[in-house]
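Only one protein chain is missing from this complex, and each of the others stays in its spot.
Take a look at subunit A:
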Amino acid sequence: MDWITTVDHKKIAILYLWAGGLFFGIGGLEAILIRIQLIKPMNDFLDAQTFNELITMHGTTMIFLGVMPVIFALMNAVIPLQIGARDVAFPFLNALGFWTFLFGGILLNLSWIMGGAPDAGWTSYAPLSSSTYSTTHGVDFYTIGLQIAGLGTLIGGINFLATIITMRAPGMSYMRMPMFAWTTFITSAIILFAFPAITVGLVLLTFDRILGANFFEVGGGGSPVLWQHIFWIFGHPEVYILILPAFGIISEVIPTFSRKRLFGYSSMVFATILIAFLGFMVWAHHMFTTGLGPVANALFSVSTMLIAVPTGIKIFNWLFTMWGGQVRFTTPNLFAAGFIPTFTMGGVTGVMLASAPADFQFHDTYFVVAHFHYVIVGGLVLGLFAGLHYWWPKMFGRMLSESLGKWTFWTFIIGFHMTFFVQHFLGLMGMQRRVFTYLPNQQFDLLNLVSTIGAFLMGVGMIIFLINIYLTSRKPADASNDPWEDGRTLEWTIPSPPPEYNFKQTPLVRGIDAFWKEKTAGHTAMTPAEPVGSIHMPSATAIPFVMSVGIFIAGLGFMFSRDEFGNALMSFLFNNYIVTAIGLLITFGAMLIRSLYDDHGWHIEPEELEGR
């Protein structure tokens, strides 16, 4: 119950972590099944339809329901602490964002048991995704599930923007903000400007499928290429929504374990902004082969390659930070160090793909699959592992085991390279992506076998990580404020895990790496910016949960509105949009209650604060 009504950012972080972990597990299982199917030529382990459903759900689940919430988990756990705030700007919205995400994700995954998962690829290209070619409810689950989950992401993005703009501790100017706070800020801005585009795209596709509209139906005058534009104008920025937080994590971990300031802090900030800006200019590099013409292809090709410049700046800054530092290879830092070469390789294949004539060869082959897994798994997932190991003691008060952490790292990274390195060659040799089998004796056999073994090894790494979590959770919560001993930022100045009000007194920030600055001046704690006083807290509430349940019901109702049911009552309820209306009534009713009864919250008084 506590978990359903909580509005505390630290608890919401944990909710995001478990939910994201769950979906990550489902996506991982789907990946293993895909790799088993491809272990040998002409395998009949899966049929073509199931294979299509698996690749679609794997991609969709991983991107929208797996890594995004883990990113949000770390942001929620860390950002208010790093900027010296007692909470996010809108605790209620924070909870609402989580619950809409979760119910969207559940809706999407219900498709497995309710008559067929989405099968048109995670990009849902029309006309494959039209009701002509995708006849189950699969793509409806995709459009409506993602719509609901996307709402949660958008809410989260606005919340973090407002939080970072208004709730920084005194003295923390923008140019003194930790890099993870910066990348969260920029990521949230990208979310704000990219997600509404996919919102519209999903609405249009829903209308095509459920209301018989003609947006992407060539027969009615529509255009499938329009879908690709809308999808990628969201989709390319989305990959920066994923990678920028990882950049932020790496920029926290490397300085801590090098006992050095981040090299080129201001160039890091501007590189981040530049990447975000360019990210919106390059979407059509996913569409070189749709026939946009040589001029458009050339322009998008050049603008894409430009992104390599700020990205390169970042890579060199991390290397220069380690250079001459007192580097300690703790588990978080191992992951951070592993991130750098792996992500760089993904960037290099990206530049190769960005060359339009070359892309005509690579497009829709395993070369593309290798590229994006190098950036997303070799980049983002390694970054998330670094962040999770790094902040785990702050979130839970317990240090993860270092030796198991190293085992996780080595099995995962070796498995990763085994899985995806060979896929570059499979792609160059012409193996197509999204096809459920291949013929023998095209020299695909051995490399596919290697790839599948690698995937299992990654799975082993994940299991070791889970064991580590389990064993750690049975140890006493005795982590100190600054368990890595070289913490540089504000989250390391308060207990692990932090009390629900975070800071007894808001700290005064006197420079970049505020805590480190005090340490070098010989202080062991921050100078407070205010006297101890009464702290205002928001009250817990189940309204966000109820609102999300309502949206979930409305989504299901709309999806089945054109179905025929054996049961007369069911037909009546669904075909007349009554279920949809009930769902919306629940949501708006809850909103109404929220608006009528002002939530004045409660206070923690100074005596209580001292009494600890």
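Note that a contact is a pair of C-beta atoms (placed from the backbone, for glycine too) under 8 Å apart; a residue touches a chain by one contact, two chains touch by 3 or more; residues count from 1.
Simple rule for what comes next: contacts and distances are computed from a predicted model.
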Per UniProt record, missing subunit out of "Cytochrome B oxidoreductase", "Aspartate carbamoyltransferase", "Sugar ABC transporter permease" or "hydrogenase (acceptor)" is "Cytochrome B oxidoreductase"
Touching the hidden chain, out of A:Leu161, A:Ile249, A:Met268 or A:Ile307, is A:Leu161
From A:Ile4, A:Val203 or A:Leu404, the answer for touching the chain not displayed is A:Val203
Given A:Ala48, A:Leu211 or A:Val435, the residue that touches the chain left out of view is A:Leu211
Missing-chain contact among A:Gly222, A:Pro245 or A:Pro310 belongs to A:Gly222
Touch rule applied to subunit A and the missing chain gives residues 89-90, 154, 158-159, 161-162, 165-166, 192-197, 199-201, 203-204, 207-208, 211-215, 217, 219-223, 226, 229-230, 233, 536, 592, 595-596, 598, 600-601
